[in-house]
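Below is the structure I would like to discuss, written out as structure tokens.
What you see is the complex with one protein chain gone and the rest in place.
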Amino acid sequence: MIIVIHCNDRIGLVAAISNILAQQQLNIVSMREHVDIQESRFYVRLQVEQGADEDTLQQSLQSVLPADANIIINPLPHKKIVVLVTKEYHCLTDILIRNYFGTLGASVLCVIGNHDLLGDICKRFGIPFYYITHDERTKAEFEDKVTAAISLHDADYIVLAKFMRILSPEFVARFPVKLINIHHSFLPAFVGANPYKQAFERGVKLIGATAHFVTNDLDEGPIIAQQIIPVNHTLTAIDMMKAGKEIETSVLAKALRLVFEDRVFVYKNKTIVFE
Amino acid sequence: MIIVIHCNDRIGLVAAISNILAQQQLNIVSMREHVDIQESRFYVRLQVEQGADEDTLQQSLQSVLPADANIIINPLPHKKIVVLVTKEYHCLTDILIRNYFGTLGASVLCVIGNHDLLGDICKRFGIPFYYITHDERTKAEFEDKVTAAISLHDADYIVLAKFMRILSPEFVARFPVKLINIHHSFLPAFVGANPYKQAFERGVKLIGATAHFVTNDLDEGPIIAQQIIPVNHTLTAIDMMKAGKEIETSVLAKALRLVFEDRVFVYKNKTIVFE
Amino acid sequence: MIIVIHCNDRIGLVAAISNILAQQQLNIVSMREHVDIQESRFYVRLQVEQGADEDTLQQSLQSVLPADANIIINPLPHKKIVVLVTKEYHCLTDILIRNYFGTLGASVLCVIGNHDLLGDICKRFGIPFYYITHDERTKAEFEDKVTAAISLHDADYIVLAKFMRILSPEFVARFPVKLINIHHSFLPAFVGANPYKQAFERGVKLIGATAHFVTNDLDEGPIIAQQIIPVNHTLTAIDMMKAGKEIETSVLAKALRLVFEDRVFVYKNKTIVFE
Partner (left out) sequence: MIIVIHCNDRIGLVAAISNILAQQQLNIVSMREHVDIQESRFYVRLQVEQGADEDTLQQSLQSVLPADANIIINPLPHKKIVVLVTKEYHCLTDILIRNYFGTLGASVLCVIGNHDLLGDICKRFGIPFYYITHDERTKAEFEDKVTAAISLHDADYIVLAKFMRILSPEFVARFPVKLINIHHSFLPAFVGANPYKQAFERGVKLIGATAHFVTNDLDEGPIIAQQIIPVNHTLTAIDMMKAGKEIETSVLAKALRLVFEDRVFVYKNKTIVFE
């Protein structure tokens, strides 16, 4: 059983929590705790050996913790997700394969695409695919359609697996800390169109990818995972794009595993990740 | 203040420890806990915001923990080390530089070499250098001389910074969990002389380094840190040796930081490292 | 167009080759050359901008090169492969997905499994799957069946994508420099059963994977690619196995790309890889 808690910090929180667990004869197998001193914020993730009645445990914990405490008890963590895509397959297929073999840590409820190129691969895995074009629709109309499709399902997270439409603040606000995105990252950062062409012309030696929650606070929300892949002058801009896809697939897979295992806390514009 | 504890596991250990800390008004800033279920062994490292009387805290903790509990309280972790070398400078100078600028997390008490090539560099940093040759001495005589030199100092750890003599079980037994070694590692492993030549002839694509405690249990004791560096066919055997030195320097530096910050537990032939 | 040549070294080889290309108005876009001085062996890979008549070019090159010269001219490198599997899906599905989207650099002709667990996923991609059990068959009988199935196809390479049967020298001898294998690698190496359990008990900090050609010369043939993934004490032996699968998938994908792009030369027990 996984227990994750975050709340304002005060002395005695670990004692309070661990006393409750000891009283209920629950053995802590693994515990990660962190206090963000700047924010005076307390985070803990506990894995306990035994199961327990969740409501009782929730009430017991709540009774000894600050009123703002966010307590989640997951007897068997397994999430449900909706995936949004455009044309690129690499992140989607990694998710579909793990879903098919039961190693994703989540179930894919459906895939929504603003192009229909990826419908066939979803069909091969028996996953519903909704093709919702943005053509001849306003952004609001398009996003309402997408929202309606998402609403048919009870998803814990919406994974933007190379979904290439910019989402409106209104849309983002509907799914707080539920939208997970992946995108390429460069050192230095390149603004404007075709960053891979810019990276090529600049001779960069690294291409990165960042998986993050989508918020309206910043151009990019709380970071879940980042990795890089080395490149060099022998790669064309197209080769760099291919290399970018490899690292995007890998980083999104890692980020989803961390999120699905309840290892990621979000507070303000930052994550605490108990890897 | 850093508190590290390991003992046999039982329900309620975290509660017991954190109650003591709460009673003494100590706030836990960072906590890493791990239970090795296979061994039923409990490990915890706590960083607390405030200082405290160490003896009182030690007694309080001991009173609520199993009798076998190993409790270390470090108000200001700073270790003392002796360094053993042969001819290669790369690991030694990394240590000497950090020592000189106060960023090692430890003080270098002296350096002992079975060759005298590295005496000058030690002298430049004002570090005592003992030249103890193994020529015309039996291993026992040589090791007795080295032991005598070490004994002049009150060292927490003895760092084998490319010390190329094989140590006898008797010598190793004098310094349990105090001897830290660094050596190159290959995939696949090469036995016999000149592993870099073998690695070259075999076309390996990675060269690694392993920092570990020295024990007599196995050819290699509990592993503290490992890293690799990519290589390819354009490197000669000598280039591979140079690459190996870079990664050895880096891995030993990391291992020493982890040990000096009290992040490394040793139990049987294994480490628990709270990075 | 890709041209790869290897032969015994002598002065003037690059001049001889590049004169031929210049005479035929072929511009060299990228050239990687290497001389293994120890073996006095010359290797070159050229990418030229234009196409050319292959037979004429082959004859022209042969006329100026040593008699032992191995010359391969690939107007449009695209290989054909057969994949052998047992029960694990991770390497196979990475290949199937890339094959389906036309990004593998090769075509999968068929998949052969000694268990039938992976037949369904092949069927979903329309790839023929041959289930050839080793039960109630001698190794020779089993391998003859596999050989017969392979022989139905004109494969450039046979990829052992977690094929867990040890192949006989007779089988290996049928496919020189055509069998590509992937397996986990550890530092230190663990012999015997269940290496992940050994790695866990030993507290290793890295898990690696090695892709290599299969030969009878050694327990492991010429290495194509190697990578590692960091691990720590929080991973169980099963978690380590999962991490191992991630890195195996990644290393095999890289190795196949290098082989399919004619970047890998094999000579004796070593590869030259022009990445």
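Labels for the chains are A, B and C, by order of writing; each one numbers its residues from 1.
Going forward, contacts are C-beta pairs under 8 Å (C-beta built on N, C-alpha and C of every residue); 3 or more make two chains touch, one makes a residue touch a chain.
Just so it is clear, the structure is predicted and the values come from calculations on it, not from any experiment.
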- Message: By the document's own contact criterion, which visible chains does the hidden chain reach in the full complex?
- Response: A, B, C
- Item | Touch criterion as defined above, residue of A:141, A:170 or A:201 at the omitted chain | A:201
- Among the options C:27, C:147 or C:194, which residue touches the chain absent from this view? C:27
- Task: Just the residue numbers, please: which parts of chain A touch the chain that's not shown?
- Result: 34, 36, 38, 185-189, 201-206, 208, 210, 219-220, 222-228, 232-234, 269-273, 275
- Message: What does the interface between chain C and the hidden chain look like in terms of residue numbers?
- Response: 9, 11-15, 18-19, 21-22, 25-35, 37, 49
- Message: On chain B, where is the contact patch with the chain that was removed from view?
- Response: 30, 89, 93, 97, 100-101, 103, 121, 124-125, 234, 242, 246, 250, 253
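FYI, only the chains that are shown with their structure count from here on.
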- Interface residue identity across copies chain A, chain C - same or different by half: same
- Given the contact rule stated at the top, which pair of chains has the most C-beta pairs in contact? B-C
- Task: Could you grab the centroid distance between chain B and chain C? Build each centroid from C-alpha atoms only and quote it in angstrom.
- Result: 39
- For chain C, which residues are shared contacts with two or more other chains? 234
